[in-house]
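One chain of protein is taken out of this complex; the other chains stay put.
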Amino acid sequence: MELLLAKYNYWIYAVIMMIGLYAMLAKNNLIKKIIGMGIFQTGIIVFYVSIGAKRGGTIPIIEHGHGAEVHEVIKALDYVNPLPHVLMLTAIVVSVGTLGVALAIALRIYTEYNTLHEDEILEKIND
Amino acid sequence: MIWQIDIMILTLIVICGVFAISVKDLLGAAVVFGAYSFLMCLLWTEMGAVDVAFTEAAVGAGVSTVLFFAAVHRSSRQVKARVSGRLLYKWLGLVASGLMGGVLFYASTDFPDWADPASPASSHLSPHFITQTLTETSVPNIVTSVLADYRGFDTMFETAVVLTAGLAVLIILRLGGCRTAGPVREKSAAIQTAYKDSIIRFVTRMVVPFMQLFALYVIAHGHHSPGGGFQGGVILGASFILLAISYDLKMALNRINEKAALLLANTGVLIYAGIGFLCMLLGANFLDYSILHRILPATDEIAARSHAMLGVEIGVALTVMVIVMVIYNNIVSNGTYEKGL
Amino acid sequence: MINTLTITLMIAGLFFFFATTVGVLRFPDFYTRMHAAGKGDTLSSLLILVGLAIYNLHHISAGNILVTIKILFILMFIFLASPTATHAIIDAGYESGIKPWGKESNREGQDDLAD
Amino acid sequence: MRYLYTFLLMFGFWLLLSGKFDLFHLTLGVISSLLVSWMSSDLLFIDSSKKGRLIEVWRLILYIPWILKEILLSTLHVTWLALHPAMKEKIAPRIVNFKTRLQSDAARVTLANSITLTPGTITVRIEGDVFTVHALSDKVASGLPGEMEERIARIFTEERP
Partner (left out) sequence: MSNFFIATGVVLCLFMLLALYRTIFGPTIIDRMMGANIIGTKTTVLLIIIGTIYGRVDMFVDIALAYAMLNFIVTIAASRYFAHHKNIRAEGYGVLHYTPTKEADK
């Protein structure tokens, strides 16, 4: 049980990344590949946020904290690690950008070849 | 962290992920992927990453699912059942992902335990951020202060990446000849009553202004509660997307046409970089906000950092809002701006 | 006192959530399933959120009252949006020409929709 | 005029959301409310000429307890059906059409959403004056539109034809 608790997040992120990689490599349909890409990205985010978690830590917003007049001692152990959150926050927003570009490329391919399936596209290119 | 909920949600996530890639209907796959994002949002909240959860709620659960719908609307929905020549790829995918998974599982034995307070990641840089943010910047939300101040350089280029993505979508979909009918300049798309699906339109009309105000609130209060430029920008963009969905594309374009939109997007990045250069002009380093107390009235160095962060967030919000709109508008109309979802 | 009230409300909410889920699994077609989904969800969210809002008033202060008002605002939004969403989905189903399940009509056209 | 109304409404909403009443945040609130009323005041109030909107809102608030009671009954009914072992014998789904006399959009939407929230009925669509409603059993289908339309007509002060 202890082992499960300590490592479960890391196992799951590995499984999620495996699912994403499999979809990107093996799926025939382009939109499916893009979904696989999204899953792969979230796998990485799970890893980062799991690293930031802290037992007994609350959310990284300081309580009753407005203005410099607050003189209570802030202990680092009371708050979860904010650094992975920052990195992943921007990563999520960038992921919507990459998702948009990927879908645009897929649409462009569809206008050109009238299919979203990889094997048909390859056939039409080789013709 | 709440480990009971953590384990439940992680298990649900794996189920969702497996089926998101195996459902034989693209729209269904998009819906399952949307549910996957919902669960992700819960996972972040449960681990205490409220800002990430907010972003995921806005981006993952909202906008990206709508983008998938738009793309499926413009292309096809069918997935071919089985293709004989793909067996090689299947095995390749299995072997590659198996190898990667094996390596990652092996590596996980070396990781510190989950939620260990003494793990290396939590013991070097982040204690400084946590303990000093109030005295140095007077911003209680540590994520905001790290995002906009301590790592401001990074965030500026993230914003630039988002802008680039929007421009790339424009270029890709318009490539090979101008298919646009020019900017839409019809006044006919004003709001009328008595449409067929009047329920959706009425509710949309009621909801959109509140949504926009909520987005502005999120931007303005990013210092004290979760939120900030990215989240607020996405919600603002989503409010225009909601208009475009429930009325039509022209209605949203009448409010912000493409030219104004792109101008705004560039202004956003310029505001960010401009604040940085302003600091340089006053003799400090790039994006070193504390020098700004010389020109901002009634502020000391600490308050200047806080206020400059707000300015930066506004810039980020402008860019993100416009780019989300531009990506949606182009994908749903395949670059022509003619007819939306 | 407050704790008892909260627990009662939340257990009632959970019960209705359970009924919703069972209904969604058991009803014969999506029109009827939507009856379960649309209603149970609204009422059970109402019960649970009101329970939490009351629990939040444990220590009465300006901030807590404001949070309670915000929770009630979420409720209001759910009450506006949830029927609309239900309507939108069911309208989509009606648009695509699927006959509702009935006793006299046999169930053709239902099962072959599985993909 | 509608700009002013939108501005006031939005500023009230801001005060609710914000909870910070210092000068800096109030200024931000004024700016945001101005922005929103500039962007989308034509969405909230289409017919700005109409009088007596406040009274309508007040009567709508008075309507809420009644609709809550109806929702409770509705959910109990659906719960009973969902958990009943012989559920398929009990239900008789059917589609009902009826004409409404409500004219304004707001009244119709209130009626449609109320129907969706109450026992065993869901509004499928509104076409012209005709509501199409999916009902779960004969009992609830016969009672449409009934008392609800009366009440909503009273809220929005629509005269009898």
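Just so it is clear, A, B, C and D label the chains in written order, and each chain counts residues from 1 on its own.
Keep in mind that, in the parts below, contacts are C-beta pairs under 8 Å (C-beta built on N, C-alpha and C of every residue); 3 or more make two chains touch, one makes a residue touch a chain.
Computed from a predicted model, the values in this text were never measured in an experiment.
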Next item on the list: Taking the complete complex into account, tell me which visible chains touch the one left out.
Entry: A, B, C
Next item on the list: In the full complex, which bits of subunit C touch the chain not displayed? Write them out.
Entry: 3, 7, 10, 13-14, 17-18, 20-22, 24-25, 30, 33-34, 37, 41, 44-45, 48-49, 52, 55-56, 63, 66-67, 70-71, 73-74, 77-78, 81-82, 84-85, 88-93, 95-98, 110-111, 113-115
Note to self: Touching the absent chain: which residues on subunit A qualify?
What the structure shows: 58-59, 61, 63, 111-112, 114
Margin query: Touching residues of subunit B against the unshown chain: what are they?
Written below: 2, 4-5, 8-9, 12, 15-16, 19, 23-28, 31-32, 34-35, 38-39, 41-42, 45-46, 48, 50, 53-54, 57-58, 61-63, 65-66, 69-70, 72-79, 176-177, 179, 197, 200, 204, 207, 211, 214, 218, 225-227, 231, 235, 238, 241-242, 245-246, 334, 341
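Operating definition for what follows: only the chains that are shown with their structure count from here on.
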Next item on the list: For subunit B and subunit D, let me know how many angstrom lie between their CA-based centres, rounded off.
Entry: 31
Notebook entry, point to check: What whole-Å value do you get for the distance between subunit A and subunit B if each is reduced to the mean of its CA atoms?
Noted result: 12
Check: Where in subunit C do residues touch two or more other chains at once?
Finding: 80, 84, 87, 91
Check: So which bits of subunit D are touching at least two other chains?
Finding: 17, 112-113, 123, 125
Next item on the list: Could you pull out which subunit D residues touch subunit C in their complex?
Entry: 16-17, 19, 68, 71-72, 74-75, 78-79, 81-83, 87-88, 91-95, 112-113, 116-117, 120, 122-125, 132, 134, 136
Item checked: Of all residues in subunit B, those that touch subunit D in their complex -> 190-191, 193-194, 196-199, 202-203, 205-206, 208-210, 212-214, 216-217, 220-221, 224, 255
Item checked: Complex contacts: residues of subunit C adjacent to subunit D -> 16, 19-20, 22-23, 26-29, 31-32, 34-36, 38-40, 42-44, 46, 62-63, 66, 69-70, 73, 79-80, 83-84, 86-87, 90-91, 94, 100-103
